[in-house]
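Yeah, one chain of the complex is gone here, protein chain that is, but the others are all in their spots.
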Amino acid sequence: MTLELKNIVKAFKSDVVLDGVSLSVATGETLVLFGPSGAGKTVLLRLIAGVIDPDEGTIRIAGRDMAGVEPEDRGIGMAFQNFALFPHMDATENIAAPLTAKKMGKQQIAHTVEKVAKMLKIDHVLHHKPKELSNGQKQRTALARALSGEPDILLLDDPLRNVDAKLRFEMRLELPRLLKSQQATVIYVTQDYKEAMALGDRIAVMNGHGIQQIGTPRDIYMSPANLEIARLFGDPVINLLDVTPERSERGVQVMLSGQPLVIDAGFAHAIGQSCVLGIRPEALQFVPEGTPGAIPVQIETEAPLNEKTVTLALTKNRREVMISRPSGTEAPSSGTAWVIADVTNIHLFDRTSGDRIEPGQSAAVQGAA
Amino acid sequence: MSDATTSAPRARRFKVSRQLLPYLLSLPALLTCIGILIPFLTAVWYSLQRYRLSQPWNRGFNWGQNYLNFMTDSAFWNTLKVSMTYAFATVALELLLGLGIALLLQKRNRFNNFVSIMLLMPLMTAPALASLMWKLMTNPGFGILSYFATLLGFEDFRWASDPKTAMMTVVIVDIWVYTPFIMILLLAGLRSLPKQPFEAAALDGVPRPFVFWRITLPMLTPFLLTATLFRVIESIQQFDIIYAMTQGGPGDKLTVFQVEAYLNFFQSTNVGRSAALLMILWAITYTLSNIFIKNWLRLREKQRGNA
Partner (left out) sequence: METVNPIERVLRGVAITLVILFFMFPILWIVLMSFQTNETILRMPPSVVFTPTIENYQALITGKLETSAGILEIAFMKNLFNSFFLSTASVAIGLVLGVPAAYAFARLKFKGSEDIAFTLLSFRFAPPLLVLLPLTIYFQQLGLANTYGGLIWVYQLIVLPLILWIVRGYFEDIPADVEYAYRIAGHSWGATFRKIALPLAGPGIAAAALLAFIFAWNNFVFALVLASADKQPVTVGALAFVTASGIQYGQIAAGIVLSIAPTFALALYAQRYLVEGLSLGAVKG
């Protein structure tokens, strides 16, 4: 089922939470709503579920306007962040709730519950009441309840938020397979960028009343729409350095610790503008002394981070930069070292608005001329 | 009914029902109470009339005359005085006693819990029956309290039948019935207070009277205020205890508002005066209850927030 939101506005009293949100999700797609708390992600889910009404705008499911359609008629499954299990019903009854609504036969219900419970590995606690379940089991029960009715649209409100780190890690690996097997259109809310990257076919980044950027995880990572998004995605955090692009004989350059770094000539329109240069830690590389364009840095400390190792260093102007490399590769671990930036993997943002500055096409045109 | 394949017009009908639903749910309760509003308006109307059941020919509007008459009506001033005395005496004494007992029982243990449950019994007694119980106990012929009074040297102590002690007697019955109400409310309040200020005070060796006046009482104020207002509103309207005990007598010693209005209506059949009396009582309780409800709401919010 496709899901389409158009110009959704929602305010609580005078507090505007969503201001003109539009979004469309294709059948079978998993869209992650990512953003800090208070960005309106949960409100958006509730609007889609129909438990609250938008002030303005339309919600369409499979092309049909949902205005005035009750939550029970929308064909939706939802898992809540706080689980919202029915405290007076055992796990079986909880999971069976969408099935009893469909007036299914007793045997068929038992069979379906059994199947979903097995898939989520909670078949051994089906007769427990919610208060007898561990947090992880509660979370799986809530998920099972959302899935059991085989809804066309699945809304998952930060389902891993309230579970411990180990379980979160397991579920992050398990969920994509599970979601694919459902063939449902999924909207997944999270505050964890790794979860967003791991689960989303596309990610919608929400911040300040609306969606700031929407795209594939790769799009978001490779071309973040603004400074904020660049900072939110990526671990370790992107290096941000204040620069002012200037003209040079080879095109456009920025000065880093006194060394010119030639960037895409398409940035010509940004010459003289106060900018922030974003360089991902993995776009910095250690090079031998004397390499042209290399910047000297003072190494402070080094930390292995699973499959990569991150070095924290100080530039000549005593600004911190982080350099990331695959673990196991050699690199200086103290003293002065030289690094060079991969110019094809840099981002330029306007310093005042924070918006991304795209290289113009003029580069190619000029180059050809 | 709840099929996902509904068509557009059907969806619109749902929308209407969604907005109407809360009204539909609360309407029966409202209608029941609106039936009560009509007599209320009638009472306002009556209070502006010269209206005696015994003289139906003489009925007619006299506008504010009933109210104006009160100015020079010594019986009215007596009613006002008796009502105020009763309300003040009962609530003041009940507050003192209730607070004292709550402090005695503050600590949670089995004995204290048992006592506090036992003390609820007077509160669960119908006030009219409580009066009857005390009437039996103060009977001059065999009443145990009359006997005690004799032992203490009060010969022929007549309790409610004596104009000098009638007020005291009904106040005692009121105290007996309603002190547990204040006690239980303040006990709940005391037990819900945060522990830290008291622990800190104990560590610093702050003297206990100081702790009581500067920490306990201020923190208990919302509970005290709620209990007081609640009781004042009820006490100024007291009917059951007084009517069951003496029907307002001896003489006009205990003709509080509602008793006086009742007697006016059924004995002297003066509907106009009776209604005007009740309107004045209503004005008093309405003002008090508005203050009360505001205060009560704040307390409710706070207590629910804590839970």
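The first chain written gets the first letter, and so on, giving A and B; residue counts start at 1 in each chain.
Convention: a contact is a pair of C-beta atoms (placed from the backbone, for glycine too) under 8 Å apart; a residue touches a chain by one contact, two chains touch by 3 or more.
These figures come from a predicted structure and were not determined experimentally.
S.K.: Which of B:L68, B:L104, B:M168 or B:A200 sits in contact with the chain that's absent?
M.R.: B:L104
S.K.: Among A:A11, A:A97 or A:A268, single out the residue that touches the unshown chain.
M.R.: Touching the chain that is not displayed is residue A:A97.
S.K.: Please give every residue of chain B in contact with the chain that is not shown.
M.R.: Touch with the absent chain occurs at residues 1-2, 19, 21-23, 25-26, 28-30, 32-33, 35-36, 38-40, 42-43, 46, 100-101, 104-105, 107, 115, 117-130, 132-137, 139, 141-142, 144, 147, 176, 179-181, 184-185, 188-189, 192, 202, 223, 226, 230, 233, 237, 239-240, 243-244, 257-258, 261-262, 265, 271, 274-275, 278-279, 281-282, 285-286, 288-289, 292-293, 296, 299-300, 303-304, 307.
S.K.: Quickly run down the residues of chain A that touch the omitted chain.
M.R.: That gives, for chain A, the contact residues 46, 49-51, 70-72, 74, 76-78, 80, 82, 84-88, 97-98, 100-102, 145, 149.
Assume only the chains that are shown with their structure count from here on.
S.K.: Whole-Å distance, chain A centre to chain B centre, using C-alpha means?
M.R.: 60
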